[in-house]
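Missing here: one protein chain of the complex. Every other protein chain is in place.
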Amino acid sequence: MASNADLVFVLVVVIDLFLLASSRLGASIRTVAMQGALLGALPLLLLRHGEPTGHALLLAGGALAVKGFFIPWLMFRAIREASIRREMEPVVGFVPSMVLGVVGVALAFAFSSRLPLPDPETHGFLVPTALSTVWAGLLLVVTRKKAVSQVLGFLVLENGVYVFGLLLSSVMPLMVEAGVLLDLFAAVFVMGIVMFHINREFSSLDTEKLSALKD
Amino acid sequence: MALRTLLHLAALLALPPLLLGIVNRTKAVFAGRVGPPLVQPYLDLAKLLRKGAVYSRTTTWVFRAGPVIGLAAVAAAGLLLAMGGAPAALSFGGDFVLFAYLLGLARFFTALAALDTGSPFEGMGAAREVTFASLAEPALFLCLLVLARATGTISLSGMLGAALPAAWGSAGPALLLAAIALFVIALAENARIPVDDPNTHLELTMIHEVMVLDHGGPDLAFILYGASLKLFLFGAILSRLVFRGGGALAAEGLFFLGVLVFAVGVGVVESVMARLRMVRVPQLLVGASVLAVFALVLLLR
Partner (left out) sequence: MTLAPLLAGAVALPAASGLAGALVRGRPAAAQRLACAALCAGAALGVAAAGAVLLGADGGAGPGLRLDALSAMFLVPICLVAAAGAVYGLAYFPQATLGSKAVRVQIFYGLALAGMVLLVSAADAITFLVGWEVMALSGFFLVHTDHEKREAQQAAFVYLASTHVGTLALFGMFALLRQAAGSYAFAAMAGVAGGGRLGALVFALALLGFGLKAGLMPLHFWLPGAHAAAPTHVSALMSGVLIKTGIYGLLRVTGLFDAPPASWGWTLLAVGGVSAVLGVAFALAQHDLKRLLAYHSVENIGIIAMGVGLGLLGRAQGDAALVLLGLGGAALHVLNHALFKSLLFLGAGAVHHATGTRELDLLGGLARPMRRTALLFLVGAAAISGLPPLNGFVSEWLVYLGLLDGLRRPSGDLLAFAALGAPVLALVGGLAAACFAKVVGVAFLGAPRSDAARRAHEAPRAMLAPMAALAAACAAIGLLPAALVSPLAGAAGAWARLRPALLAPAAERAASGALRVSAIAAALLALAAGLVLLRRRLARGRQEEAAETWGCGFAAPTARIQYTGSSFAELLLARFSWVVRPHGERPRLEGPFPARAAFRTHVPDAVLDLALVPAARGIRWLATGARLVNLRRIHFQALLVLATLVAMLAWGFLT
């Protein structure tokens, strides 16, 4: 019987595949925001006892606020400053990056049951989803040319790590959770500053122009 | 049982032009127009059958064979289709392969008839059509494989038969993804937006329309009817896939309702979206394949 958590996992992977195919930056940012919001709701769905503890509620609320609202707002500001709307053809092309993405997803789903995990969890989709999301994030970072898309890839990567973290959420203390979120916030903040400077220097957010810095 | 099959075959012959009428009416409603009557396609077919024919001097017997084989192949594929939860007129293991290849036969001869005219526009349409079709075929197979795996059978009658409602219980997310992919493939195979605009009159932007530019009279009637029949086939599969369940009478009613909803859905998509650039269509089709691969992996693991 497909539970709600399984549906959310499947939706997260579908969002990963969509991000690999999309060339419109506005739609991509909104989709990453949706993914962050979904992942914010996940701890509540994964609870086995049915009663949401304060810890889980805090985690869900924090993730929703930071990933669902704050960081997308920063990204929209960045693309408005640089006035860019679309991603260019990535290094490997949209179709090959989609194919690579789905191959990674297929391998993750086919073989994750053979990984040695400490806690045999009841949600069979958690580890494959996390692996797929990490893989999709890495593909985005490596293959896209615009800095904004690379930041989005980094966000997706962090989402994947977050899903892994949900495996151990009952044993991880609150401080580490907050630390992860703070790390994410700081990284995006720094990237925003970097993007501002790249744009000011080159009037574009094309990271290929960075190689013009060397002589 | 035989009566039910006969009724289904009668519906297969009579209903398809109505779907085209519904699509056009939906687009008119969205545009704020009154629009043509729902039975307009029937009237168009009748008018075309009454006309004479003009054949180009460049063409050969292949041009005259194109519409005939196109319609015959699609109609033969209709014999394999299971409607409303009942088995098809003919079914066997692996019949969906024959189904897909019969549609391929229709497309092959339509493309040849287009190349027979010696017109560059028709050649261009034929080139685009075979390109997009060769990308849509694997996607169609993947969706049907998801269905096959979920229901445990490899015939269309089994996939769309009594095992389907139970399959949704155990493989819901995968079947949902397959249904979405199948809708995209239906749009691509029937030359609808976002792959091709059936209302454009600029030959350089056409795919399917330009292939049939030189046909007229009864030939064009065959082609038009064949196109509506193909739309009906895809609508029937989607309708049964999404609106499954219920006893015999309820299943039939839901099935026909579903086909009408499908037609309305196609009309809505045509009204709210624009046609994709040609270079983006492979991305769309590969995207549908990717969704279907993911759905299949979910079921195979």
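In this document, chain identifiers A and B correspond to the written order of the chains, with residue numbering beginning at 1 in each.
Keep in mind that, in the parts below, a contact is a pair of C-beta atoms (placed from the backbone, for glycine too) under 8 Å apart; a residue touches a chain by one contact, two chains touch by 3 or more.
Given the structure is predicted, the values throughout are model-derived calculations rather than measurements.
Across B:Asp44, B:Glu137, B:Asp197 or B:Glu270, the residue that sits in touch with the chain not pictured is B:Glu137.
Only one of the listed residues, B:Leu7, B:Val68, B:Ile180 or B:Val264, touches the absent chain: B:Val68. Contact with the chain not shown here comes from a single listed residue; of A:Ser3, A:Thr53, A:Ser83 or A:Ser113, that residue is A:Ser113.
Within the set B:Leu7, B:Leu79 or B:Ile180, the residue that contacts the chain not displayed is B:Leu79. For the chain missing from the display, the contacting residue among B:Leu7, B:Val29 or B:Met124 is B:Met124, taking the whole complex into account. Residue-level contact of chain B with the missing chain is found at 49, 51-62, 68-69, 71-73, 75-76, 79-80, 90-95, 97-98, 100-102, 104-105, 107-108, 111-112, 114-121, 123-124, 126-128, 130-131, 133-135, 137-142, 145, 148-149, 152, 154, 203, 213-214, 218-219, 222, 278, 282, 289, 293, 296, 299-301.
To be clear about the criterion, only the chains that are shown with their structure count from here on.
Centroid to centroid, with C-alpha atoms defining each point, chain A and chain B lie 37 Å apart.
Against chain B, in their complex, chain A makes its touches with residues 1-2, 6-7, 10, 13-14, 17-18, 21, 94-95, 98-99, 101-102, 105-106, 109-110, 113, 128. Taken in their complex, chain B has these residues touching chain A: 169-173, 177, 282-283, 286-287, 290-291, 293-294, 297-298, 300-301.
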